[in-house]
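Rest of the complex left out; these chains stay put.
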Amino acid sequence: MKVAVYPGSFDPFTLGHADVIERSAKLVDKLIVAVLNNSAKKSFFTLDERLIHIKEMIKNIPNAEAGAFSGLLVDFARLCGANIIIRGLRALTDFEYEFQMALTNKSMADEIDTIFLATNIQHLYLSSSIVKEVVAYGGNVDNMVPPFIKSELMRKLALLSSAKEDNRGFGR
Amino acid sequence: MKVAVYPGSFDPFTLGHADVIERSAKLVDKLIVAVLNNSAKKSFFTLDERLIHIKEMIKNIPNAEAGAFSGLLVDFARLCGANIIIRGLRALTDFEYEFQMALTNKSMADEIDTIFLATNIQHLYLSSSIVKEVVAYGGNVDNMVPPFIKSELMRKLALLSSAKEDNRGFGR
Amino acid sequence: MKVAVYPGSFDPFTLGHADVIERSAKLVDKLIVAVLNNSAKKSFFTLDERLIHIKEMIKNIPNAEAGAFSGLLVDFARLCGANIIIRGLRALTDFEYEFQMALTNKSMADEIDTIFLATNIQHLYLSSSIVKEVVAYGGNVDNMVPPFIKSELMRKLALLSSAKEDNRGFGR
Amino acid sequence: MKVAVYPGSFDPFTLGHADVIERSAKLVDKLIVAVLNNSAKKSFFTLDERLIHIKEMIKNIPNAEAGAFSGLLVDFARLCGANIIIRGLRALTDFEYEFQMALTNKSMADEIDTIFLATNIQHLYLSSSIVKEVVAYGGNVDNMVPPFIKSELMRKLALLSSAKEDNRGFGR
């Protein structure tokens, strides 16, 4: 059985992620969409929120599951019995970094192989950071994220901004 | 009328910026040199200082103006009635990022187009960060910034260093 | 007055060319779409055919004209009184070559500047050579060239193939 | 059933090809290693020789088959009932070209997806052209091709060189 892990930060989940998931689910028997829990990097959505997002986004893909990991990706892949790592490739800068990770992972776990999918052309220059930047200034992200994620972004932004006001209210 | 915005951090203004401004002013009717006021990123010069620098540097270019913006560039461009965004291209890493921004901006504001100028060969590897690094260690920046900016860098460095000494004087 | 030259082989004219022409015509007073007559390189369409194609494609753009040149681009630009060269940028390999040409042209004609437009994302990986390869094997080029060019490709292919058959008829 | 095509010129078959085949055969149910019969490009080995090479090299991989095609890859893939195209990625220049091909193929056949494998680090800068160049001047290709291919290269070189001598013998 081919089991694959598709790791990422998914902060937030974009249409590019959706495209990679949909296509790779067709290539393997089981696909684990796994959120990297990187404690060193501040995220916009919490780990729990991101897991909820992924579960919602894959609810119609029977052979996909959501998961989370910290530590080495290859350790997590082994734990899941996965022999494939899936990565989307967009632009050149991706390529360099992804190559480095693929070769490093291979040197640590030779039985696990990384396969790359070329990102759909519409999402070639789409990234989670761009989404966060655009949404923060009130830009339109309809072409960047699924509707559910858009409403989540709005909800969270409203929350963060009212939290700021509360603080201000108490004299800061 | 062709109105163009040339956005940047200008922290500090370099000879590369001067070259792009001089050349693009010839291509359009009105050129707005606009400082990005990015509150998330600590700058060397304050927004006001950078506006003063730009005004000084463009004083002999009749169709150029200085401005500042925060938020989305396309919103600022619309506000100014600009239909063109100007960007200088230097090395490869620029290219990737600039492409991403140009395509993202186009997806948000189809009526505004980004045009790129190839940086003059003398300034191909010149960046504001390099200037700050070189000047911090007493290196010579004569080939990197206009004389006025050089003296501004010196003034600010002296100020920062005397501030440190003052702090030290009070026991820190 | 801003006069610009948009040079190329246009063998064949693609939707990417159409996009660059439409956008750059808005940026300048007069746009000359100029076919490079490169005798050293065998073309699919003759120079005359390519001029007819361009004229057809720009018939609704009042400030655009078709032209042809051999020799140095900067000499042709000077002849036309053009002070701008327009180039579309697609992928990385373009970038390197285009930079080299822009800097070489600048060293030969300092008064002429090259400006680059980022190709529309749908056409990011579209090239005239890809079109010729796809069409030669009966692939669908609807998303690659305008309908008029598609019928021209079909006409020419039929012509070339009947010419081959004629030859074969005479014992080859 | 996942059926994949791994297309190439295989002129000659290298250790890099062997690595991609071995790894991708594990990912799919059936792998078709397909020689592109490009009549426009002169090859060192004939199509038949290359098919023999591939058959020899995959004889121990039960789910791999050799094939040949001319025309569009997506047409051949459809003919074979393949839904996956496999490509190895080496250096940057590969990346650009491969992306272009993957996106073009997707635009012509949306149901077929291209997946990329990162070439094993030992073969990162290995190409069939390098092999031909090195072998032509008597260099050692032990680290570049399997032993069987090496002897085939020697055999063919001897043949070509004796053919030249024969011609010379008759006064040329």
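First chain written, first letter: the chains are A, B, C and D, and each begins at residue 1.
Quick note on the criterion: a contact is a pair of C-beta atoms (placed from the backbone, for glycine too) under 8 Å apart; a residue touches a chain by one contact, two chains touch by 3 or more.
Everything numeric here is computed off the predicted structure, so don't read it as measured data.
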**OP:** Fill in the total copies of the single sequence across the complete complex, 4 being in place.
**Re:** 6
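Keep in mind that, in the parts below, only the chains that are shown with their structure count from here on.
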Original post:
Same residues or different residues: which describes how subunit C and subunit D meet, taking over half shared numbers as same?
Top reply: different
**OP:** State, to the nearest whole Å, the distance from the C-alpha centre of subunit C to the C-alpha centre of subunit D.
**Re:** 33
**OP:** Round to the nearest whole Å and give the separation of the Cα centres of subunit B and subunit D.
**Re:** 49
Original post:
Per the centroid of Cα atoms for each chain, what is the distance between subunit B and subunit C, given in Å?
Top reply: 35
**OP:** Send over the residues of subunit C in touch with two or more other chains.
**Re:** 92, 121, 124-125
Subject >> Contact pairs between chains, per stated definition >> reply: A-B, A-C, A-D, B-C, C-D
**OP:** Write out the stretch or stretches of subunit B touching subunit C in their complex.
**Re:** 2, 23, 26-27, 83-84, 89, 92, 95, 98-99, 102-103, 106, 113-118, 120-121
Subject >> subunit A residues within the subunit C interface of the complex >> reply: 92, 121-122, 124-125
Subject >> Contact set on subunit D toward subunit C in their complex >> reply: 71-72, 74-75, 92-93, 96, 99-100, 103-104, 107-108
